[in-house]
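First up is the structure itself, then whatever we jot down about it.
Missing here is one protein chain; the remaining ones are kept as they sit in the complex.
Up next, subunit A:
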């Protein structure tokens, strides 16, 4: 047959070599209704149902299901029905032997029967003790347990709930839910399942066979074909959503493409003193090879990239008088000296930390502990042409942490920076409220906090409805004058900084409790593929 899609369907259900669907059709030809429990007592409910569904989906039969409880004998009870109760067996043994030493009883009737049966036979006054032996009392007995169980075996019920409970306790009877079916002919009843086609084919369209074809019904309860789909990583999907929020607010992405930075950019320029605990071996990865950074100096490639990116922004803020002004090139040597001074002696309105500042410490190479190191570079660059500006980055940072469910040695930092004249602290709160509202987090609270490079510093708390408590969701503040003024930025230019990890909101979003299942090679590919699209504003 062309195409191979025609043919008798279904393939018979094999069950003890029986074609159940055909048997049902045959039997319905002889009587109007069937009872599955009577007509097919030996077939399991699942098999019956499969066969009935197959016929019902073709409207060849109709059926109703009935739930009922049935009392079912346990194997022990079945053996009682077959051989008599334990006490009966004991009585019978004594009857046959006339007298049995108690010690011998287990050998004759079995250990279990001896144990249970002896007691009951005493209680029933069927046997009694005669010294160390058992002798008969009753010449004739009625084995009521056996009869009771036999009745249950036949009717699958017992009306006396108390007795039933007692039997359940004695582990002779279990009560199970049983589904039976009453079956009658359907509107399309026929004595055989007609030949069906499973799918529409090009040949059928060409030949016109589709018009008379009998299509196999489609199973609307099953899933469709699994798609051999590729997938983006959930963390990257959340990252994209954050990038979109930043882009919608006019932020320029910062050039974060270097994992290694000097102590200068990562710490000193941020007014983090050289004895600060963050600079400990316990917290920061230091680099052994290459050994040492150069002092800060121009980086023409990165400079060109950022200049091209900011061309639009420069045009926006260009004014006739400003155009004539040449931007003042950065003086890296002066910057270096300023940083040294502000740590060691103080300056720019600050008394400084007053400790001997070490150049070597500043030139040590580290794996950046935050992308704020890049923000620092970008803000220093802004001093050439101080103007309102917004920058962001989302990239990898490194901490020498002991790894556990919530800590990895690597994670992603989301960082935002806004520079402008006359910024206020309340303005930062207002901005953050807007920012987090785009992720569906309303009602922020701000807690005063300490951070060496921001003053004021605020921890951002959001109310988590699921956990019913306030959670810290990020950090923020206004960069310290000791960080900004040594760069050559004007005193009235203020800069907001805020940051959060990418992993934390992602873990909250996807209900991940172990960060290692999210980032790193232990992440499950099936999990990656199954995670829905990220719509921070929707859910």
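Everything below uses one rule, namely that a contact is a pair of C-beta atoms (placed from the backbone, for glycine too) under 8 Å apart; a residue touches a chain by one contact, two chains touch by 3 or more; residues count from 1.
Quick note on the criterion: contacts and distances are computed from a predicted model.
Taking the options "Multifunctional methyltransferase subunit TRM112-like protein", "Ribosome production factor 1", "Phenylalanine--tRNA ligase beta subunit" or "Large ribosomal subunit protein mL44" in turn, only "Phenylalanine--tRNA ligase beta subunit" matches the UniProt protein name of the chain that is not displayed. Contact with the chain that does not appear here is found for just one residue of A:290, A:329 or A:466, A:290. For the chain missing from the display, the contacting residue among A:109, A:458, A:487 or A:512 is A:458, taking the whole complex into account. The chain omitted from view is touched by exactly one of A:316, A:405 or A:471, namely A:316. The chain that is not drawn here is touched, among residues A:249, A:358 or A:475, by A:249. Interface with the hidden chain, as seen from subunit A, comprises residues 228-233, 235-236, 240, 243, 246-262, 275, 277, 281, 285-297, 299, 305, 308-310, 312-313, 316-317, 346, 348-355, 365, 367, 388-390, 396, 398, 400, 402-403, 408-410, 418, 420, 422-431, 433, 445-450, 455-458, 478, 480-482, 494, 496, 519-526, 528-529.
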